[in-house]
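All protein chains but one are shown in place.
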């Protein structure tokens, strides 16, 4: 199953829990694994408590790790100044596997699935939800 | 299969290899994938050589990436001063998939599975081990 989202780029952090939950419910699979992914090298998928404070905090932490500037070989070589986005994606990875039980994702109450678009422009992104029965 | 552990919080790093190995053995599944996870937004699961030196080293590296202080919007907004824990969890992720072969986890000799509790208090944590046959 697949769905699309529009992002603003620049480490736009988007809650995709309800879309993924719907895909899991629709699969009728009671017990197994759900692999959420997006084909791209400038995005990531992880979980976080989705509230505006933490969204800012995570952005700040990522800015410290791989700052959004032009000081990247990728920029110098290709004029493509999203080197920070590629590095953040290699660290966070655009792949996340979550268990399914009783037709539901096993997540904490304050734990949401987020897609992060690190790229330096707005994008349309396709997200894949692959479900495997146990 | 599920099991519980008690943690001390504050980036407590706990070796859970034997509990997970036991679950794999108990499943009688010869070949497949094991997904280890914990429903929470302030913990992580990864592998490391479990020895006291590296445990300290990993804590120091994480302290550099997302310091354990109150300078987080999550703290300012909610008075909940575990923002560092949420950020570390979003980076490390509380999900880990490991292959199974001959009824055993495919791991290196010096590679242990660790649960990390980043939260700023001791906790009881539930860990899920989902096994899928290939």
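Each chain carries a letter (A and B) given by its place in the written order, and its residues are counted from 1.
We adopt the following convention: a contact is a pair of C-beta atoms (placed from the backbone, for glycine too) under 8 Å apart; a residue touches a chain by one contact, two chains touch by 3 or more.
All figures in this text were calculated on a predicted structure; none of them were measured in a lab.
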| From A:8, A:76, A:104 or A:121, residue that would touch the chain that is not displayed | A:76
| note | In the full complex, chain B touches the hidden chain through residues 31-33, 46-49, 51-54, 56-58, 61, 64-65, 91-92, 96-99, 101, 106-108, 110-111, 114, 132, 134
| message | Touching the absent chain: which residues on chain A qualify? | response | 33, 35, 37, 39-41, 65-66, 72-78, 83, 86-87, 89-91, 93-95, 97, 128, 130-133
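Basically, only the chains that are shown with their structure count from here on.
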| query | Through what angle, between 0 and 180°, must chain A be rotated so its C-alpha atoms fit those of chain B, rounded to a multiple of 5? | reply | 120
| note | Cα centre of chain A to Cα centre of chain B, whole Å, reads 20
